[in-house]
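Excluded from the complex is one protein chain; the other protein chains are retained at their positions.
Coming up: chain A.
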Amino acid sequence: MKDRFNLYRFASPATFYPLAGAMIPYFVAVSVVFGLAGLWLGMLVAPTDFQQGEGYRIIFIHVPASWMSMFIYLVMAFWAAIGLAFNTRLSGMMAQALAPTGALMAFLSLLTGALWGKPMWGAWWVWDARLTSELILLFLYIGYMALTAAIDDNRRSDKAGALLLLVGVVNIPIIYFSVKWWNTLHQGSSVNLAKSSMATTMLWGMLLMAMCFWMYSIAIAFMRVRTIMLERERNTEWVKAVLTGGEK
């Protein structure tokens, strides 16, 4: 009997459920550690910006949230492609589990951007390219969630959602550039690995916070995917075993 390690083993909800459950505490712990380190570096160590004062420190939330909002959409599109190509059950569940977190990140990014924009630009909202495309990204998340929520049949909801994600991911560059040509007023990107225009401590604080957000997203997506699994597979033996035999 061959019992070697096989990654595909975890493509089944019955085996992925306990694995995700076992991994969640680690991701939470790592997220907290990175978060505390990032906040310490960002709030206490990093120097005050000579132009923007203390107000700039909101970027330690704003930038990681914006990165995650874009990255999560790509991850969802990745799972969508896998799900459509190989007909795997888990990929649709992963995409649906990630969507609320992605929408939350897009919302956080808009909210912190508005809070930062008021003292810096003197306006809560300006119609520039990056803000507008972030708003459109939020709309795309909401459209995806509305579509998957409206379809009762799980198989169809996974596949229809996956198709919408792929259509969206093809359109994102088109939308981005059209909005960019339409209007640009935002300050240029200040994160550049070769020649960064900001202090090193700021960059590190931001990267630590990005790691914190990343780990948080994984942990929360795992929690959500576990709930989705239980709900969808409620008629199977393993769910009964999980629910009657105590935790995990």
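The rule we apply is simple: contacts are C-beta pairs under 8 Å (C-beta built on N, C-alpha and C of every residue); 3 or more make two chains touch, one makes a residue touch a chain; residues count from 1.
As a convention for this text, contacts and distances are computed from a predicted model.
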Options "Branched-chain amino acid ABC transporter permease", "Heme exporter protein B", "Formate dehydrogenase subunit gamma" or "CoA transferase subunit A": UniProt name of the undisplayed chain: "Heme exporter protein B"
Selected from A:I142, A:L207 or A:L230 as touching the chain missing from the view: A:I142
Contacting the left-out chain in the complete assembly, out of A:V126, A:L163 or A:L207: A:L163
Hidden partner chain, residues of chain A it touches: 136, 139-140, 142-143, 146-147, 150-151, 155-156, 159-160, 163-164, 166-168, 170-171, 174-175, 178-179, 181-182
